[in-house]
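Every protein chain but one is kept in place in this view of the complex.
Entry: subunit A
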Amino acid sequence: MMEILEGSHAVAEAVKRCRPQVIAAYPITPQTHIVEALASMVADCELDADYICVESEFSALSACLGASAAGSRVYSATTSQGLALMFEVCFNVAGMRQPIVMTIANRAMGAPLNIWNDQQDSISLRDAGWMQFYAEDNQEASDLHYIAYKVAEDHDVLLPAMVCFDGFILTHTYEPVDIPTQEEIDAFLPPYNPVNILDAKNPMSLGMYATPDYYMEFRYEIEEAMKRSRKIFAEVGAEFGETFGRDYSGMVEGYRLDDADTAFVAMGSICGTVKDAIDEMREDGKKVGLLKIRSFRPFPSEEVKASLAGVSKVAVLDKNISLGQKGAVALEVKDALYGTGTEVLDYIIALGGRDVRKRDVRAVADLAEKGIGDRFYGLRTEVL
């Protein structure tokens, strides 16, 4: 049913329909509305979950790990400093192959303290063994939760997933969102069927220590599971499309790319602005398009290469920076396009919530046309 919902509530409604049995979360702006909404659903018996009011994000994810290891479907949400506090546990969750789904309401990392949006937080955890999906709008943000659980819990995957959507820009924005019924989601997402769990009737040890004789093999298996998740994502995304009419079979999505000379590459809500700017530029006769990245981990290198085969210039809009190098998305795209001769220009943009308008996207296109890239876009040089 179509409803006008705040992004956070659209996500909470989706999470509710995924029927998590244990929720452990700690409030932090701009994630707060999600966990407050879930707490009310539990309080009103609309959602039959145990809601653990933990004392920190560190304990939130630790409790999720325990709950998942004991056989329950679990949920958490966080952002920025909260995600940083979970760093250690994130690696453990992936290493123990627990299919936890966590929403990231993307926000800048301090210092300086900043509550607004960029994607530095989740990007900084890209190597932890979690799948990372990025949403363009609130419809996608809520839909990706059903898909994330189904992919994460697939026995060929068994990896945790972050569903990332831009703080404030999406979390606090009201949009029409179609929320499937509980019955529809129950049919799409069966109850969690765990593989190895803590159970006194069948004792096993989890999270043991492994010497150099075994450690590498564990890491290899995680990597293999990541690779398998591509196919599962495509299948689950397609199934979702057949059932609900919104197709997510692609880990990337092209917009007016077919005859484009210059392609933007971006993730998250900025894609909407880029699409509008592209429409304007097309009217001016410029052959521009967009490749939206929906899954950053696993990174769809082959799809990126195939989608950008016809373009001569790529302008990546990175809402993050790997300090001392470039933006993280640009590095991935360069890797995917290695050997093709396509020029990849990187623009660090909109850090800490700075607004991006259509004219900024057009300005980036002009810079790219001149071959000027690999820089922060829109720096206020007068305050430097």
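The working rule: contacts are C-beta pairs under 8 Å (C-beta built on N, C-alpha and C of every residue); 3 or more make two chains touch, one makes a residue touch a chain; residues count from 1.
The working rule: contacts and distances are computed from a predicted model.
Of the names listed as "ABC transporter permease", "Pyruvate ferredoxin oxidoreductase", "Cobalamin biosynthesis protein CobQ" or "P-loop NTPase", the one that matches the UniProt record for the absent chain is "Pyruvate ferredoxin oxidoreductase".
Annotation: of A:I115, A:L198, A:A238 or A:L331, A:L198 touches the absent chain (contact as defined above).
In the full complex, subunit A touches the hidden chain at residues 21-22, 24, 49-50, 52-56, 58-59, 62-72, 74, 88-89, 92, 96, 198-200, 202-211, 214.
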